[in-house]
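Written out below as C-alpha cells is the structure these notes cover.
The complex appears here without one of its protein chains, the remainder shown in place.
Moving on, here comes chain A:
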Amino acid sequence: MQTFFSNHSLLPQQLPSIEEARWQRLAPDYARMVLLSGLGFWLPAGVAGLVLSTLGVIPFNAMLTSAVWLALLVPTLLGYPAARVKRYAIREQDVLFHEGLLWKSTTVIPRNRIQHIQTENGPLERWFGLVTLKCYGAGGQQADLVIPGLEETLGQQLRQYLLNQAEDTDDPGNAGGDDDVQQ
C-alpha cells in the first residue's frame, strides 16, 4: 500500500500539498464588520471618557489618555487587515483555514473526522448577512475549525455539503466511528 513510503522520515512529494490548496477569501463585508464591532465596543467608552475628563469629572492626563487610546485603537484597527488575510479552502477530503498577520497559522480538519457542524450568526453578522461555520471533532470541548464571515447562503450550502460528505463516508465499509453528524 505504501511502498513509496520508506521508514525514515522522508516524505513523498507526490502527496497533495496544503500549499497547493485553492484559497477562498472571506466576504468583503467581514473585515468591515470586524472593524465596526471593535470600534463599536471601544469608541463609546473612549468618547465617554474624553467627555468626562473635559467636563472635569475625572482628572485629565494627556499621557495616560493617549496611551489608552493607542492601546485600544491599534489592535482594533489591526483587526481590519487581519480579517482580510483570513482565508479558507474546501478540498475533497478536508477543510482548511488560514489566518494571522504576524502569527500565521493554517488549520486543517479532515472531513472524515468532523463530528458535527454548526452555523452561527450574531446580531451584527445578521445585519451584514454573514454566518460563522464551526466544525467540531471528537473529544474536544470547542470547535476545531471556525470559518467566520461567510455569506449566509454560502455558509448554509457549505454546512449542508460537509454534512452530506460526513454521512457519505459513514457507510458500513468505512467505520467513521460514532457520528453525531445529524445536528
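We take it that contacts are C-beta pairs under 8 Å (C-beta built on N, C-alpha and C of every residue); 3 or more make two chains touch, one makes a residue touch a chain; residues count from 1.
As a convention for this text, contacts and distances are computed from a predicted model.
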| item | value |
| --- | --- |
| Name per UniProt, for the chain absent here [options: "ATP synthase subunit a", "YdbS-like PH domain-containing protein", "Dipeptide ABC transporter permease DppC" or "Acyl-CoA dehydrogenase"] | "YdbS-like PH domain-containing protein" |
| Contacting the left-out chain in the complete assembly, out of A:Pro28, A:Pro44, A:Pro81 or A:Pro110 | A:Pro110 |
| Contacting the left-out chain in the complete assembly, out of A:Pro16, A:Gly40, A:Pro75 or A:Gly122 | A:Pro16 |
| Chain A residues that touch the omitted chain in the full complex | 7-9, 11-13, 15-19, 93-94, 100, 102-113, 137-141, 144-145, 170, 172-178 |
